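A single protein chain has been omitted; all remaining protein chains appear in their positions.
Chain nomenclature is as follows: A, B and C, assigned in order of appearance, with residue numbering initiated at 1 for each chain independently.
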Amino acid sequence: MTTTMTMAKALNAGLRAAMEADPKVLMMGEDVGKLGGVFRITDGLQKDFGEDRVIDTPLAESAILGTAVGLAMRGYRPVCEIQFDGFVYPAYDQIVSQVAKIHFRSRGRMPMPIVIRIPFGGGIGAVEHHSESPEAQFAHTAGLKVVACSHPTDAYWMIQQAIAADDPVVFLEPKRQYHGEKAEVDTEATPPPLFTSRTVREGSDLTLLAYGPTVRLCRDAALAASEEGRSLEVIDLRTLSPLDLEPVFASVRRTGHAVVVHEAARSLGMGSEIAARIQQECFYALEAPVLRVAGFDTPYPPSRIEEEYLPDLDRVLDAVDRSLAY
Amino acid sequence: MTTTMTMAKALNAGLRAAMEADPKVLMMGEDVGKLGGVFRITDGLQKDFGEDRVIDTPLAESAILGTAVGLAMRGYRPVCEIQFDGFVYPAYDQIVSQVAKIHFRSRGRMPMPIVIRIPFGGGIGAVEHHSESPEAQFAHTAGLKVVACSHPTDAYWMIQQAIAADDPVVFLEPKRQYHGEKAEVDTEATPPPLFTSRTVREGSDLTLLAYGPTVRLCRDAALAASEEGRSLEVIDLRTLSPLDLEPVFASVRRTGHAVVVHEAARSLGMGSEIAARIQQECFYALEAPVLRVAGFDTPYPPSRIEEEYLPDLDRVLDAVDRSLAY
Amino acid sequence: MADPDLVQLLTPEGERAEHPDYAFAGDDDTIRSLYRDLVLTRRIDTEATALQRHGELGIWASLLGQEAAQIGSGRALRRQDHAFPTYREHGVAWTRGVDPLSLLSLFRGVDQGSWDPEATGFGLYTIVIGAQTLHATGYAMGLQRDGVVGTDDPDRDAAVIAYFGDGATSQGDVNEAFIWASVFNAPVVFFCQNNQWAISEPIDRQTRIPLYQRASGFGFPGVRVDGNDVLAVHAATQAALQRAREGSGPTLIEAFTYRMGAHTTTDDPTRYRLSADLEHWKLKDPVERVHAYLTRHVGAGEDFFSEIAEEADALAVRLREGTRAMADPSILSVFDQVYVEESAELAQQRDEHAAYLDSFEDATDGARR
Partner (left out) sequence: MADPDLVQLLTPEGERAEHPDYAFAGDDDTIRSLYRDLVLTRRIDTEATALQRHGELGIWASLLGQEAAQIGSGRALRRQDHAFPTYREHGVAWTRGVDPLSLLSLFRGVDQGSWDPEATGFGLYTIVIGAQTLHATGYAMGLQRDGVVGTDDPDRDAAVIAYFGDGATSQGDVNEAFIWASVFNAPVVFFCQNNQWAISEPIDRQTRIPLYQRASGFGFPGVRVDGNDVLAVHAATQAALQRAREGSGPTLIEAFTYRMGAHTTTDDPTRYRLSADLEHWKLKDPVERVHAYLTRHVGAGEDFFSEIAEEADALAVRLREGTRAMADPSILSVFDQVYVEESAELAQQRDEHAAYLDSFEDATDGARR
């Protein structure tokens, strides 16, 4: 059965399916209940599953994660919503020192099947702290898994897979696309495994690597480039930790060129790890250095200039030009 | 005048000199007063400068940094001691969303001359959370500067330079070496600028990049390699944000080979950024991929096996072999 | 009957009330002046909301209903005191002489706060809930070290006031601020505007007892005032600030009020609260009761009120025009204020981007793809 959905609706439907499938699944966070979250991703869930399973929490992110740990120890599968990317940091300690480490600390006795949902990325005209891209910090943290969805179909399946996974998953949702492009979601299809990347568009001249909000940008760039006779392959990384780079290496071995695109600051962003891995695995195949199009190494700017700050079609194509001209 | 000092003593002397030079300099942290810190780095300072300038704080890292922000706004220069690397995370929000961003937010009106001292790295036989290497997360955060000292002379000067700097500096101290190798510190010398890397040993076959605890390891590796007729150049990065890579590029252009060594987890560790930058800047000069010797992508292990976990001479030399054999 | 645990000096009907511990320190002229503040503050808010609707602001956080809490407390500050706001303290900003246009530029997305915190004694807006309460406490510790607490010199002694909401009381940071202020006896007044809501969550999601009682657990006094009564708020804040300046340490003030509008312009409160509540609180309006008092007991007439209305109209025009005239910053400016001492690395990143931008200028048609 296929239904046309925005990403917001797809996530909502995915969460609902997960709650129906397993009574141990809980939603918790600020405003997730009656309001259905500031983005309405949990819309209607409290009404249908009750206040014990969809918990409007006190305003304290460390406690959202800290109590989720306790609930997980008791056999629950908490899905924590962080209202905006910039507000995950009060919970950082619980995430990196507890959520990420308890399975290891307990020698496997205490799995932490917690999902941390984070609307991330910019472009919504918001004030400070509402447009951050914190993924690299989590991907650097052993014990966490980190994924990002980029369109409604993935959103629908990936959130269910993340909830079903027995490891803690940081689940990144490109908030700018919540209410954007719709897609036909086949709710009876068999989705690909969660921790896999996926080729979105095939091409032979250069490999464009993206995740979350930049997948669509890279698709657009590939389209624009094709009009100039250039064939770009676009890969949606989907999983940032673990990385699923074999398909990337295979692609780069064919194209000889790679450009990574993300909104997070360039230094120590995902692009750094991916470039480091590609140059190691595809050393002789590379015809140009791996290039990165990313946020600058500055705080996120005031929103009136965020479109100039964020990677855009021109900057991606410029990098493509530079790589191919190398 | 030169004095023989351990790194612990050198830091202590540097802090004392900074407090003498500027009455606005404050020390704050858990146990920094009467006890002089669990590593005795602030030994004797409270006695000489009083409880108003050397503050034994309540046990709350977020508040240590949060109040330091307020003190900085009032014109003070707080030097915050985080007792162990693993305990910086409760303060993470204040560090990345406040300390790092207030200068930017205020359009330059509010500098944040705060130093965050963190004893970091492993090898001291400690329990969990006492052997972490959190540097990459701070180096990814725009608005912070991040440096690491590796021996007593640098420790003496760099801490004073960090305190004198008008930007927030995360100051990483390789705790394993606090009471290790002593050095003759010339307290009247003119130190190199803070945000510069330094060539520790010249060589022509391969460039070894290190900082903090791995500098000594790489020096030892270069020595061992020289006995096998290999000439390794060792660069102490010293500054992790900003990076000072021009000397590194120059070196790699000569040697064609580079290996980065750090204790932090490999994925998204400093090595990823450095590899990404080297492959970009030295593309044609590289004769082998940039290799990384780092902590594994796992939590830090129980201490009885930490020596097997940490990068050691064999692993460094193995990477050197692999690079040169490429 | 009056609630014994709620300080009230002016009833919703506009009648003065007595309280054993608190008295309003001003005269009727002061009240006229506070009334003007209340009206102008409300007008700033109305205008900003309209500007947001017209697409001139990205978002706006309305203070509707909280005017008295903000004006009463802001006017209790002395020049040398320092306020640490959240994102909703437009009324306090007004009392500190911050040009409302600089609030609007923030919500427009032109900058993140352009006023001078030291010159105005009004810190930058802080969006991460509760973070500023620690900054306030640290600043207060700085005052202690500067020797401007408890000197008995009223022009010298200074204090700090930290604003936060009911929701914020659940954050670790706020509780740590309570602890530090108590342990160091810091000259800080914790001013909680309990507007009953944290976005969609009612106060019972944050506490099961009245918030002002939180202070007792940390060893300092807490008081609940009618947050819609500008006289009571002024009196209670003045007393707490005086305690702080004298070196007697922190106080928690809970200003019991109500968020009459949406959380921000992107919020839809009809999803989570009843309009009956709003009706109830309309009867307690903070501006109306001063209007009633001034009319009935001070003989303020048409002249007085219309003069203020004109001033408000003029202010609204200035805000409207000023907002529309605001220039966007240049993208290259983002590189400039990251550090005091720019790094070569970042300078290179800026230069590269400048060159990239120039490449479009150089292109024959000057256009991007």
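Criterion: a contact is a pair of C-beta atoms (placed from the backbone, for glycine too) under 8 Å apart; a residue touches a chain by one contact, two chains touch by 3 or more.
Bear in mind the structure is a predicted one, so any value in this text is a computation, not a measurement.
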item	value
Visible chains that the absent chain touches, using the contact criterion stated earlier	A, B, C
Listed residues A:His103, A:Lys175, A:His262 or A:Arg292, member touching the removed chain	A:His103
Missing-partner contacts on chain B, residue numbers	30-31, 33-36, 38, 56-60, 62-63, 86-87, 89-90, 125-130, 224, 266, 296-299, 301-306, 308-309, 313-315, 317-318
Absent chain, residues of chain C that touch it	169-173, 175-176, 179, 182-183, 185, 204-209, 213-219
Those residues of chain A which, in the complete complex, touch the missing chain	26, 52, 57-58, 60, 62-63, 65-76, 90, 93-94, 97-98, 102-111, 142-143, 145, 165-167, 195, 242-244
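The rule is simple: only the chains that are shown with their structure count from here on.
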item	value
Chain with minimal offset from the mean of all protein Cα atoms	A
Farthest-lying chain, centroid of Cα atoms versus that of chain C	B
Between chain A and chain C, centroid-to-centroid distance (C-alpha), Å	36
Rounded Å distance, chain A centre to chain B centre (Cα mean)	31
Shared-contact residues (touching 2 or more other chains) in chain B	62, 90, 93, 97, 104-105, 142-143, 243
Residues of chain C engaged with two or more neighbouring chains	111-112, 128, 172-173, 338, 345-346
